[in-house]
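What follows is a short report on a single structure.
For this depiction, one protein chain was excluded, whereas all remaining protein chains were kept in their positions.
Lettered A, B and C in written order, each chain numbered from 1.
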Amino acid sequence: MKYSVFSLLKNAFSAHQNWAPAWRDAAPKPAYDVIIVGGGGHGLATAYYLAKEFGVKNIAVLEKGWLGSGNIGRNTTIIRSNYLLPGNNPFYELSMKLWEGLEQDFNFNAMVSQRGVLNLCHTDAQRDAFARRGNGMRIDGVDAELLDVHAVREMYPFFDYENPRFPIKGGLLQRRGGTVRHDAVAWGYARGADLRGVDIIQHCEVTGIDVVSGKVVGVQTSRGPIKCKKLGLATAGNSSETAAMAGLKLPIESHVLQAFVSEGLKPFIDGVVTFGAGHFYVSQSDKGGLVFGGDIDGYNSYARRGNLPMVEHVVEAGVAMIPSLARVRVLRSWGGIMDMSMDGSPIIDKTSVHGLYLNAGWCYGGFKATPASGFCFAHLMAKDEPKDEAAAYRMDRFERGYMIDEKGQGATPNLH
Amino acid sequence: MLITCPHCGTRPVEEFIFNGDAAPSRPRKVDSDSAGQWFEYVYLRDNPKGWMDEYAHHSGGCRQWLVVTRNTGTHEVKAAVAVGDYVRGKAKLK
Amino acid sequence: MTGFRLDRGGLIDRTQKLDFSFDGASHSGFAGDTLASALIASGRQLMGRSFKYHRPRGVITAGAAEPNALVELRQGGRKEANTRATMIELYDGLVAQSQNRWPSLDFDMGAITSLASSIFVAGFYYKTFMWPKSFWEKIYEPLIRKAAGLGTASQEADPDRYEKAYSHCELLVIGSGPAGLMAALAGARSGVRVILADEGARLGGSLLFENEEIAGQSGFDWAQAVIAELASMSNVTLMPRTTIFGWFDGNVFGAVERVADHVAIPPHNIPRQRYWRIFAGKAVLAAGAEERPIVFGGNDVPGVMTASAMRHYANRYAVAAGQNIAVFTNNTSGQRTIRDLQSHGLNAFAANIVDVKGRKGVEAAVLSDGSRVHCDAVAMSGGWSPIVSLMCHRGARPVWNDTLSAFLPPDVGPQFVAAGSAAGKFVLSDCLADGAAKGTLKGKVLATPKCRDETFEITPMWWVKQSKGKAFVDYQNDATAKDLPLAAREGYNHIELAKRYTTTGMATDQGKLGNVNAIAILAEATGKSIPEIGTTTFRPFYTPVSFGALAGPFCGQHFQPVRKTPLHEWAEEQGAVFVETGLWMRSAWFPQQGEDWLASASREVLATRSGVGLCDVSTLGKIDVQGKDAGRFLDILYCNTFSTLAVGKARYGLMLREDGIVMDDGTTSRLADDHFVMTTTTANAAKVMSHLEFVHQAHFPELDVTYTSVTEQWAQMAIAGPRARETLNKIIDGAALDDVNTPYMAAREVTILGGMSARLFRISFSGEHAYELAVPADFGGGVARAIMQAGAAFRIVPYGVEALSIMRVEKGHVAGGELNGTTTAGDLGLGKMMSTKKDYIGRMMAGRGGLVDPQRQCVVGIRPLDKKDKLRSGSHLLTRGAKPSLANDQGYITSVAWSPMLKIWLGLALLSHGRTRIGEVVQVYDGLRNQHMLAEICKPAHFDPENARLHV
Partner (left out) sequence: MSEAFTRSSALANAAFPGRFGADQGAPGVVLRVLQPETLLMVMARVGKGKAVAEALSKWRGARVMWAGPEQWYVQGPTHAALEKALGGVASVVDQSHGRVTLCVSGPKARAVLAKGTPVDLHTDQFAIGKSALTQMAHVGVHLTRTGGDEFEVSVFRGFAESFWEWLTEMSLEFGFQVT
């Protein structure tokens, strides 16, 4: 049933008894043409675009938990395309463009909200780095503005402008950046894919990958073996685990990233803001909670929870940036498992195993990438060749020495 | 998370900086046919879910590098030894 | 009539009247009251409005789980939104405001949403607001956001102080009710270090309000005696007003002590709150159990509350919620409630309620037999949920128990156990015994005092389906019983999906009251059992914690520690302007009256290049490296060779990361065969130090070498310019400096000023004939002054990092802008330094195709074609005539400086194929600042390319 004001009114009269499920709770069939492992944003988007854009039939998405239980269901929802390096720039801009038409496309309101992303700078060197980044965006036709301190003050008068240690010197603003209701992205793609015949199979954990003479023929799952012609891994934090099932070793470490939400407050922080002198970024959700986070805890982890030191650092930075936050209360903290790649950029590529495709290494950045990642991964899986915007995300770039290292931290994933 | 430094005793995680899997050994050869080993050493990781030996620097204490045996699934810490002892131990196994 | 004060009893001090105001109206209460009890006592049941429908709401609880009675407490910088009236200890002059209502609490326009509530069901907004597309941004979204949030946050800085502290104990007891007291007593008597923490204003837990008999006295008196004994023991720390908010790895507990929240303004020298990290050998969770509401029509009308809350108000605060109280329970706490209320002369009676009537207060109740009874308050109990939250913070899930219809804590090992009602013991004697057992760490278990027991029985009842009115599961977020089946119908049938779709359990109380009801209703809707549905994930924080407490003193100025050089005071005398670089405060420029930074820096450069200048370079990292393998060690660390360096000499070194990218550079000197002193950049000092430690300890432990940071031991200053040598000769002892005893790149240990030992290096970053002099830190200021005197004849000037960076750009020396973590030695034009004769960190990876690709951007110099143009860092470079596009992007400008020597803006840039393009004119693109110009690519060394000045 198409979602609209009218369908809402209609159902109100029948006391909402007649709503159909947003997606079928499908049971696994013995075989599919394409299986996507991972019912997160990327996996679901991939299935959606495979069906919608590339006419692939007979697709299944296998999710070990409930739909969206991974990082798509626990991220801080920031979307932006303010990237530095040529390898990243066009990809994230493609993603931004897809976001801008997404809701009409899959008939689900994911509350794409372009309230602006502002990165504060506190030193001349930082400003120069932002200038480089901003010009890189402009050159590619992406919106970017370099604000001075007065312009920042206009937007956020309650920041700490008096601190001589870390003076706010200005910031890089992307007005088209913003937030999206994260869960709704998973639900919208799931519903859209389901309507196009994709089987979305929850509580079905892939435990093995069947490879015969170098070619993928199927998977073993907690709900029995399933055959397939092509297999796509979109398992984010678990990428090393799933890739290992096919004997692959990845340039990836799994780390825990914490996020937080405050009690609900009347909106006073309109856009997304990141602090430049410590790890803190914040936006305000549609329920009024301040959704904020910082950096990963710094140790390899598959536990979706962190520890107090990072909690403290993040909150210290928050109060340093906005002194009045001291009276606000933190409601809840949680963690997610990040697939941290060795250069901080993702991998969307074929693998040495025929028919096995990999989508991984998203670090903190994969939510904003969801539509483009799904589109490009679908393109790769359907046509066996990369879409231009994702052409740089090759697995062999490390061995060949063509890293895409936005942070310049090198092969140290816990620094990306 | 608490780690018992062999030199300092039990300290909380904020005193340590982690540096990933300690299992891979730095290749000793520097000729072109060892390039593959070097790439593996620098870039590829088992990234296990479960027990793992990892480098940890007691940067907020004695500034010694340790190898901590920790479960990446539960954050349970089993042991911490001086990196030198770990390396010697690994050498013995070989 | 609604709520009033009983004329006898309670733990309040009727001699201490306290005045306070709520929404501008003044009221009064007594010492010992909470804001909630005082408001009820003064007839005010309506305290808040719900989130979605703006329903009028009163208290449901008397404690931490309160979802409804949230207020804005205090004013100005101290204003605090969403504060639980049930937890606020009343103080004189308290000012509170209701929230999430307009124009007033009694008349709230927002309430119209409830008229459309048949449309505003769970998840409605995902289904609409999509057309026309443009409306979303302009109309729908602003509307949704306007409706967001509860209270209003202050936008003024918080004037109060916060602290942090660590604490260690063998036994941490969380909760001070009968179970907790017994646990603490057992531990304390066996002599171990005990901490007893309770979030309440007073220790005692339920014994502060329940009528119990223990050891022949009232439960209250018994508790007081135990507390007194504990207080007298040196191995016990009592922490009232302290909430344990989370359980973390290693049995570390996070806690917040509300040191001064019970007064209007914290006393002088006292922090408002203190955040504790408690390292516990063992912890006992004696947190008790939360009483659940029943889901029936109108279960949110002000005056409806849990039965234990009703008892709490009556027994502890001598406050009655009404005269005629209907008591609706599915367990034995009903009788207890009726007994207690009647003992206060109130008319309390059992009732099987279907709907409660009334909007801003209870007027009547419709019973299951259809009859209607008059009442002005309702006490309800749907059973008890042990407060298991903390024990689930590390991933374990609670276990369903059918006989108690409750989730019990999971077994998480001996380090953390539950006792009392938190462990599902709902009978007093069991609680006491359990506490004693769990608290005894050694020896035989502490004997339990006799007590009066009341049996506990429960017959499950979750949702009264005959109800006509709205029946709430999650009060604050207005999730109704009907929302859960709807979620299930739409496929959000997993409890975690249902939570996110209906927002049940996501409010400030985190579902402490409603979650179990929600689980039961969802179970029914999906035809599953309650354990099959299971709970959502419990997470910190048990109750919300202020940012202030978690930040402690580390904000504002103190967010990070300040680092000052030994020459700081001297620089201040010289009128320095300081800039923060990686914690250090460095002198940036030394303005004379009327000068801006550029004028000042330019003057400093001219004076230095024409005479002599003094610059504080103490912040450079200095590492003392000793041992017979010191030379070999440096050969491994640097891509060039140091083992061959002669004693008494300095050499420029380049360090790579293992991935072949440049990590750091600096000069390292050999003071003796087995003794080097390495310098690093200011920015990378710490990184390089731990790199040394790693490379030695992890890779080459066999090397006989030691290393330690001596950055802080030495004050180091650069003396640069044609008159530098003459200046130094005035303070140096013994033979005057010349090119023989101190040639370029010499490194000597000397004495100055008649006997002060110092280190002298003839090295130059400025490109001038220059030295760096290092003296023990405490002498630094004095020596700098002495040098200023010595140089006076040559018009010596102090110069700062701005002048320094101008000079290095003039000279084309690379620094931070070029050592940016993505450049290779080749990119920096230093490829020749990379030895082919030895292994060193980064050698192999540096050979990868991509790192030697001729297309790579490498360092070049750049100058504007039109001398009036100003180059800006961060501008990109295009081939002349090419139109701006990613494909045409050739590189960017890394550093710029106005050259007082050449009288133009100079820059360094990273440019693709750079070295082959000297002389080419390129397009400079600065779209951000709309500054476009043509510029010429040149060699990096703009000034004195043949380095003649090093030797003048």
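Everything below uses one rule, namely that a residue touches a chain if its C-beta (ideal position, glycine included) is under 8 Å from a C-beta of that chain, and two chains touch if they have at least 3 such contacts.
Remember, it's a predicted structure, so these values are computed and weren't measured experimentally.
Student: Where does the absent chain touch, in terms of which shown chains it meets?
Tutor: Listed by label, the shown chains it touches are B, C.
Student: Based on the whole complex, identify which of C:E257, C:D624, C:E818 or C:D889 touches the chain you can't see.
Tutor: From the options C:E257, C:D624, C:E818 or C:D889, the contact with the absent chain belongs to C:D624.
Student: Return the single residue from C:D92, C:D108, C:E163 or C:E229 that touches the missing chain.
Tutor: Here the residue in touch with the unshown chain is C:E163.
Student: Of the residues listed, C:Q560, C:T879 or C:Q931, which one is in contact with the missing chain?
Tutor: Of the candidates C:Q560, C:T879 or C:Q931, C:Q560 is in touch with the missing chain.
Student: Return the single residue from C:P271, C:P386, C:G491 or C:G721 that touches the missing chain.
Tutor: Touches the omitted chain: C:P271.
Student: Contacts of chain C with the missing chain: which residues?
Tutor: Contacting residues on chain C, toward the hidden partner: 161, 163-168, 193, 268-271, 277, 279, 553-554, 558, 560-566, 569, 584, 624, 626-628, 702-704, 706, 708, 710-714, 753-756, 776-779, 781-783, 785-786.
Student: List the chain B residues touching the unshown chain?
Tutor: 7-9, 11-12, 14-15, 60-64, 82
In this section, only the chains that are shown with their structure count from here on.
Student: Go ahead and note the Å separation of the Cα centroids belonging to chain A and chain C.
Tutor: Roughly 23 Å, centre to centre.
Student: Where in chain C do residues touch two or more other chains at once?
Tutor: 248-249, 252, 277, 394-395, 658-659, 845
Student: Can you list the chain A residues in contact with two or more other chains?
Tutor: Expected reply: 303, 307-308, 399, 411.
Student: Touching chain B in the complex: which residues of chain A?
Tutor: Listed in rising order, the residues of chain A that touch chain B are 238, 240-241, 244, 249-254, 297-303, 307-309, 342, 398-399, 411-414.
Student: Inside the complex, what are the residues of chain B that reach chain C?
Tutor: Residues of chain B touching chain C: 1-2, 12-13, 17, 19, 22, 26-28, 30, 34-35, 38-39, 42, 55, 57, 59, 63-65, 74-77, 82-84, 87-88.
Student: Could you pull out which chain A residues touch chain C in their complex?
Tutor: The touching residues are 3-5, 7-9, 12, 15-17, 19-25, 66-69, 73, 86, 89-90, 103-104, 107-114, 123, 125, 127-136, 138-140, 144-146, 157-158, 160, 163-166, 181, 183-184, 187-188, 202, 262-268, 277-278, 284-288, 303-305, 307-308, 311-312, 315-320, 323-334, 397, 399-403, 405, 407-411.
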